[in-house]
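A protein chain is absent from this complex, but the other protein chains hold their places.
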Amino acid sequence: MIVVMDADCNEKELQEILDLIDEEGFEAHLSQGIDKQIVGLIGDSAGKEQLQERINSYNQVDKVIPVMEPYKLTGWKFAPEKTVIDVDGVKIGGENPVVMAGPCSVESKEQILETARVVKEAGAEVLRGGAFKPRTSPYSFQGLGERGLELLSLAREKTGLKIITELMDTEHIEMVTSHTDIIQIGSRNMKNYALLKEIGRLDKPVMLKRGMASTVKDWLLAAEYIMSEGNQDVMLCERGIKTFCDDTRYTMDLSAIPLVREKSHLPVIADPSHGTGRWELVAPMSRAAVAGGADGLLIEVHPEPKNALSDGPQSLKPEKFEKLMNELEKLNHALSDIDDSVSPAV
Amino acid sequence: MIVVMDADCNEKELQEILDLIDEEGFEAHLSQGIDKQIVGLIGDSAGKEQLQERINSYNQVDKVIPVMEPYKLTGWKFAPEKTVIDVDGVKIGGENPVVMAGPCSVESKEQILETARVVKEAGAEVLRGGAFKPRTSPYSFQGLGERGLELLSLAREKTGLKIITELMDTEHIEMVTSHTDIIQIGSRNMKNYALLKEIGRLDKPVMLKRGMASTVKDWLLAAEYIMSEGNQDVMLCERGIKTFCDDTRYTMDLSAIPLVREKSHLPVIADPSHGTGRWELVAPMSRAAVAGGADGLLIEVHPEPKNALSDGPQSLKPEKFEKLMNELEKLNHALSDIDDSVSPAV
Amino acid sequence: MIVVMDADCNEKELQEILDLIDEEGFEAHLSQGIDKQIVGLIGDSAGKEQLQERINSYNQVDKVIPVMEPYKLTGWKFAPEKTVIDVDGVKIGGENPVVMAGPCSVESKEQILETARVVKEAGAEVLRGGAFKPRTSPYSFQGLGERGLELLSLAREKTGLKIITELMDTEHIEMVTSHTDIIQIGSRNMKNYALLKEIGRLDKPVMLKRGMASTVKDWLLAAEYIMSEGNQDVMLCERGIKTFCDDTRYTMDLSAIPLVREKSHLPVIADPSHGTGRWELVAPMSRAAVAGGADGLLIEVHPEPKNALSDGPQSLKPEKFEKLMNELEKLNHALSDIDDSVSPAV
Partner (left out) sequence: MIVVMDADCNEKELQEILDLIDEEGFEAHLSQGIDKQIVGLIGDSAGKEQLQERINSYNQVDKVIPVMEPYKLTGWKFAPEKTVIDVDGVKIGGENPVVMAGPCSVESKEQILETARVVKEAGAEVLRGGAFKPRTSPYSFQGLGERGLELLSLAREKTGLKIITELMDTEHIEMVTSHTDIIQIGSRNMKNYALLKEIGRLDKPVMLKRGMASTVKDWLLAAEYIMSEGNQDVMLCERGIKTFCDDTRYTMDLSAIPLVREKSHLPVIADPSHGTGRWELVAPMSRAAVAGGADGLLIEVHPEPKNALSDGPQSLKPEKFEKLMNELEKLNHALSDIDDSVSPAV
């Protein structure tokens, strides 16, 4: 941590700051400049946001600049190697990107079983489908709830696909975890810290979607909430951020994929369906994400998008999904031939 | 709702859409243009997001454009007049802006009692103070919890100030509501719909902070979640949004204040402390918010910002707060003399 | 400037950096930490972006952090006091906010003379009106050109109002400056450095609008381009930035007003017409800007907005403008009574 102060700052205030630094167990190094003076803190300041704020509150302090990244467990520093999450045989974070596909919402037995059948056939390994849906309007379809979870379990039984579905609140933890293989934490809940802490005490893989107004740093800190409670099986998912650009539903920040690979050992998934909001862009953005190093894809597929109860405009029809899976296979083949291709920055 | 399609679109698909519109109880009006044709839906389409998405999923549909605002209870349409929330004598939404002031976090008995005393003396009517704190890092100070709530109750007893404090999860509803006069829902939880619904079943005023990536429309829909469950005592609070602009902590969207006044009958509060993140900007932005029509202010005041456990850099010292309260009094006086000054757009 | 490196970085690279710092005339201070080491540069590093980039290109450099603000002439450091620009008797930056009002575009003799008459009568001191219009589409009305400038001169002659109009390119410098009292540089040209430099060589006041994707820092650096060529009569104008928020045309960053007051001695104007894009919000945002410390307002007024050739939706009708001017007078009176009210942060 570095403290920048006016060169001619009041001696008394400087001394107070030096005392505070000492009390907190850091060593201080002073560099006196012409207009500014700089105090460097020596010691492990990760997680010392509070000290940073206190120093920043002094009148004569210009700014306090953190030097260390604020996350610990999500970073590479103490990780021997890249995390591979084994979901009952499906390996996420390993050599091949894993495709998770299915409808936005579970709507009926026929719909989910039919979708499961086609995505399985096309090569997907995980079935996605929402039973509890976070909707902007209270008057929109809110999901089938427990009945939806039961249908997902049934689809797993019939196809062998693993299940991923969203958990929206602490109240339904037991119900959701008893049916799903991977818990999805949605974008709107990325900073629902009470929920993150509860999830951290479970023994179940989690996919943490990026908040639509979150930097990569804040996203890794949200993962840190889960990991610091014990659960290490966390994967991240880029799903688009809010920007001025209204040509697409969100702006998919694809550079977050290689950036997470550089900063963290956790697997990172891309969701081009939410990221763009338009089915026409799902195939090119899926190829782009995989070429950029994604460990997996989350793709909305619906047998009849026009009858979908949610997110129809961004859902692929089965035949388009199948075509995309073929393209991805060729792409993976080329990428596997590229040395380090999916781990560029490590 | 308006559906835009290619002029030469397939008859069969057009018919399917017309049938769907009919099934849902709307009447359809067709306008055939040169390149495009337009289908207008006649009927109350507020809250019909699902129908909108289904139609939008048809291949030959270019776009679906909602015509009505999607909110009901928060809008002016069914409201006889502006909502005034009576918090045991303190009227929010009435003639004079209400000032809510206090520390970011409750830290100790001395700190909260001393702050309560000074803000009361300067003219504040409500005491703010966090007992449960949503922090970006799990390693930051998370608040005193129940002990903090008890100290707030004690401060109310000693000063007569009303209390506002944040509720972060459904688990603590009873504990928090037994101590507070106004429940604060923070920016990070604006889309925590499970929490909003629970709050909607209570008989206690709520202040709903704007999500940092939320439009005014989404914010009013979040309020709609609370109101549609029964609780009508909702006030809104603008606290800054996320933009590219890093000169301030957030970008305070002051135009949201008169815009909410135009769209909704609910009171709207401004939080210049979080909105700017710098105490130097709190006084001018407080004056600006009141001149722009705010029904109240939420201001961080700390007796010793440099010893604050959170948000020191944006907290006012007691003497600066007192000076600001004097300025606001003069300003209110001038504004009261201005016809319609706080309700410009109605 | 501070350089952050890994603690165990290569000696050779560290030495190269130290040599480079020495060559450039700075003194280096090293602080060796546990994970990181920090090199502080002592000396005036304002304007040393290039050195910063060169150091940042070393493999083992984590980041380079500037300590000094990068602007010189726009900052307070060498300014004895706040700049007041005297436009032939109209003082901008002085005690009272100056109102500049008029149509978006000059459209006809009748329109501009009639508008000039009504804004003069209501108390405006400067007449705005575009003769050259920057339009998003090449098929939109592009302004009357020289004829528009002549009509502005005529309006000045008839009313005594000063004139402000936009200059879009170096080609028309002579033509525009021969008719206008203040040159307006629009948001789209804030980073048109060739134009800024030419303007810097003139002896004519300039109003520099903020770029819609520019931080306050970049904006002050754009002003620095003008001032470093000689022209010191620069005023700034906040007119809204691009954000995700589509409730208004732009998001008016009102906190930029007191922030500029804190960082710079230059006057700062607010443009609520472009900032919001909706006439309903112009009056409350004008009041807010003045209460927040603006040195002036730029307001679109049109005798018949529905016949305007551009920006009708954000133009005030004469009677609403007059009402606003009355409100502002009362507000100014209250603010003048507030000690330091328009210079909060100095």
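Here the chain labels run A, B and C in written order, and each chain numbers its own residues starting at 1.
Please note the rule applied: contacts are C-beta pairs under 8 Å (C-beta built on N, C-alpha and C of every residue); 3 or more make two chains touch, one makes a residue touch a chain.
Owing to the predicted nature of the structure, the values given are computational and were not obtained by experimental measurement.
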Where the complex has a chain not shown, which of B:E11, B:D35, B:D88 or B:D203 is the residue touching it? B:D35
Which listed residue, A:G40, A:G275 or A:G296, touches the chain dropped from view? A:G275
What does the interface between subunit C and the hidden chain look like in terms of residue numbers? 16, 46-50, 53-58, 70-71, 134-141, 168-171, 188-189, 191-195, 197, 211-213, 218, 221, 224-225, 228, 241-242, 305-313, 315
Which subunit B residues would touch the chain omitted from the figure, given the whole complex? 2, 4, 29, 31-36, 38, 40, 42-44, 62, 65, 67-68, 242-244, 246
Interface with the undisplayed chain - residues on subunit A: 213, 215-217, 241, 243-248, 251-259, 261-262, 275-276, 280-281, 283-285, 287-293, 326-327, 330-331, 333-335, 337-338, 341, 344-345
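Basically, only the chains that are shown with their structure count from here on.
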Chain centre separation in whole Å, for subunit B relative to subunit A (CA means): 27
Distance-wise, how many Å sit between the C-alpha centres of subunit B and subunit C, to the nearest whole number? 30
Mean-CA-position distance for subunit C and subunit A (Å): 38
Can you tell me which residues of subunit B touch two or more of the remaining chains? 213, 241-242
